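One chain of protein is taken out of this complex; the other chains stay put.
Entry: chain A
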Amino acid sequence: MDPMLTIQELKHLATEIRKDTLRSITAAGSGHPGGSLSAADIMTALYFRAANLNSPTDPDRDRIFWSKGHIVPLLYTLLAYKGFFPKEELTTLRKFGSRLQGHPKKDSPPGVETSGGSLGQGLSIAVGAAYAARYDHLPVRSWCLTGDGEIQEGQIWEALMAGAHFKLDNLCAIIDNNGLQIDGKCSDIMCIDDVAAKLRAFNWHVISIDGNDMEQCVNALDEAKTVKGQPTAIVAHTIKGKGVSFMENVVGWHGKAPSQDELTQAIRELDAQECE
């Protein structure tokens, strides 16, 4: 078991993870930095504090499903920092022959729980895993990362129905609510506000937070573990491209790799924030 990291240590870790995620995307020449950066804080909190995850093969580990599979560069970096595979491999992202596929492929590398990338599928899988864990009286929690663009997919709402119907209180959905999707603002493309109200109407316990505030992330994830009789949804209000000034809230950085110069600038900014 990892020693419990402090908020300050988690913040530092999230910055390092952001930097290595961007390095891998630049090395690949393509990939999805915007969402990787928006979700970096809460997923760092999940992987390094909230979730029980010491080995990718432990049958009693928490299961974490990445429904918004396109931000897999962040997942790979987290898994490398967990020690599940060598960090040096991160720069093989999206290259021919690499284990680090452009979208998640199960067990490639270890710690990728399921294949994905066609949006909307992950929460159903998380429902199934939570159902089985409860049936077997395992201490396993099932977590699913989704996004506010992704929840335009109808299957997400099928899974929300099922999670509540089965009263799966070992299930938690994290919605990376960064407000942008490929074609523009979510509110312009297909508005689903008020997300929290809709989730409550589906009988989920809802926690709304600033998803780029590490303390709020940690507290929300801890709260999810205490809820009984219903699943929890954390609506993490985040900034797409968080931490890099020229990427923040810019639609164009959804799926574009930073150039070498842009990477240097981004890392400089992230390092500067560390010193603040």
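Convention: a residue touches a chain if its C-beta (ideal position, glycine included) is under 8 Å from a C-beta of that chain, and two chains touch if they have at least 3 such contacts; residues count from 1.
Keep this in mind: contacts and distances are computed from a predicted model.
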{"item": "Undisplayed chain, where the name is taken from the UniProt record, one of \"Transketolase family protein\", \"Hydrogenase\", \"Glycine betaine/proline transport system ATP-binding protein\" or \"Fumarate hydratase subunit beta\"", "value": "\"Transketolase family protein\""}
{"item": "Options A:155, A:219 or A:265, residue touching the unrepresented chain", "value": "A:155"}
{"item": "Which of A:30, A:52 or A:118 contacts the chain that the document leaves out", "value": "A:118"}
{"item": "Sole contact to the chain not displayed, among A:38, A:77 or A:142", "value": "A:142"}
{"item": "Residue among A:45, A:127, A:145 or A:270 that touches the chain left out of view", "value": "A:127"}
{"item": "Footprint left on chain A by the chain that the document does not show", "value": "59, 63, 65, 105-106, 113-118, 120-133, 135-136, 138, 140, 142, 154-155, 158-159, 161-162, 165"}
